[in-house]
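With one protein chain held back, the other chains of the complex are shown just where they sit.
And now, chain A:
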Amino acid sequence: MSKEWPLWEVFIRGQHGLNHRHVGSLHAPDAEMAIMNARDVYTRRNEGVSIWVVRSSDITASSPSDKGPLFEPSNAKIYRHPTFFDIPEDVGHM
């Protein structure tokens, strides 16, 4: 299937600023066209002010089978959540 365009992951920064968010993927022959296609496919309803694209094959993902060693240890460490600590009354709402 070498005639297929490669797959790209699309990240869009919404109107309200903050971070680029992954919105989906699409096919395109190169980065420049991936941006244009992303504009046409993912910003039709005024969703964005900035687009990033990255080839899906360039993304290194964690392996689902490593889920245990990677993530479970943090389950037991509730003191890492800010809610673990009592906030003095006079600090008010955070």
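Following the convention adopted for this analysis, a contact is a pair of C-beta atoms (placed from the backbone, for glycine too) under 8 Å apart; a residue touches a chain by one contact, two chains touch by 3 or more; residues count from 1.
We take it that contacts and distances are computed from a predicted model.
Asker: Name the absent chain as its UniProt record does, using one of the following: "NADH-quinone oxidoreductase subunit N", "1,2-phenylacetyl-CoA epoxidase subunit PaaC", "Aminomethyltransferase" or "Quaternary amine transport ATP-binding protein".
Answerer: The UniProt record for the chain left out of view names it "1,2-phenylacetyl-CoA epoxidase subunit PaaC".
Asker: With respect to the chain omitted from the figure, which of A:36, A:49 or A:87 is a touching residue?
Answerer: Final answer for the missing-chain contact: A:36.
Asker: Check the options A:16, A:44 or A:93 and report the residue that touches the missing chain.
Answerer: A:44
Asker: Footprint of the hidden chain on chain A, which residues?
Answerer: Output for chain A: 5, 26-29, 32-33, 36-37, 39-41, 44.
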